[in-house]
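Step one of this worksheet: look at the structure below.
Just one protein chain is left out here, and the rest sit where they should.
For chain A:
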Amino acid sequence: MTRTTRTNRTAPARGRVRRLVPAAALALALGTGLASCGDEEPTGSTDSTSETTEQAGSVTIGDPWVRATVGAEDTSMSAAFMTIDNDGEQDVTLVGASTEVAAMVELHEMSMVDGAMAMQAMPDGLVVAAGRGKVLEPGGYHVMLMDLQGELAAGDEVELTLEFSDGSEQALTAPVKEFTEEEGHYHEPGTGEHDHS
């Protein structure tokens, strides 16, 4: 099912998933300045605006990806995951995001409600302290993509723009990958539609 669907899905330009990647966005998506390089000053475009104090300028995004909806139970929603490193001197707050593939985008977190994992919006945003990082991952913080404009198949790319509390933005491109979610992740707490045994 999922697998055959996936392998048959390839190139044709589809809906609003954009696949052409601006170099700057790509640099971010591919983790400019990440990992074992040890450079404290990433060399890519991330820091090209380092003279400003914009929040987006001190943030490095790594390992971004979006969960595919092909084969998923609810294909109207998905989520984007990544690591966010704050190399700056000030805390930054991620307050939202936008993408052409989803009509509505919110920051969410999972937490325990009455002994079951439930998803909640984060109206105050996600704070990344100076010199620290945060992981957005399944079962934790994520950028919720709702009212999707089309299905998201493994192998697609999604362009996403992150918005910070000072109004600065950072664009990135995330690959779409298959991932089996826990049941009930995309239901409001208390709807009781799924058994979380």
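Here is the rule we use: contacts are C-beta pairs under 8 Å (C-beta built on N, C-alpha and C of every residue); 3 or more make two chains touch, one makes a residue touch a chain; residues count from 1.
Going forward, contacts and distances are computed from a predicted model.
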Worksheet entry | Protein name as given in UniProt for the chain not displayed, "Peptide/nickel transport system ATP-binding protein", "Dyp-type peroxidase", "Phenylalanine--tRNA ligase beta subunit" or "Cytochrome c-type biogenesis protein" | "Dyp-type peroxidase"
Worksheet item: Given the contact definition stated above, which residue among A:D85, A:E106 or A:E151 touches the chain not shown here?
Response: A:D85
Item to complete: Taking the full complex into account, find the residue in A:A72, A:A97, A:A153 or A:A171 that is in contact with the omitted chain.
Response: A:A153
Discussion item. Residue by residue, what part of chain A touches the chain that was omitted?
Written reply: 3, 6-7, 9-12, 19, 21, 26-27, 29-40, 42-45, 60, 62-65, 67, 81-83, 85, 87, 109-112, 117, 129, 131-135, 137-141, 153-157, 173-175, 177-180
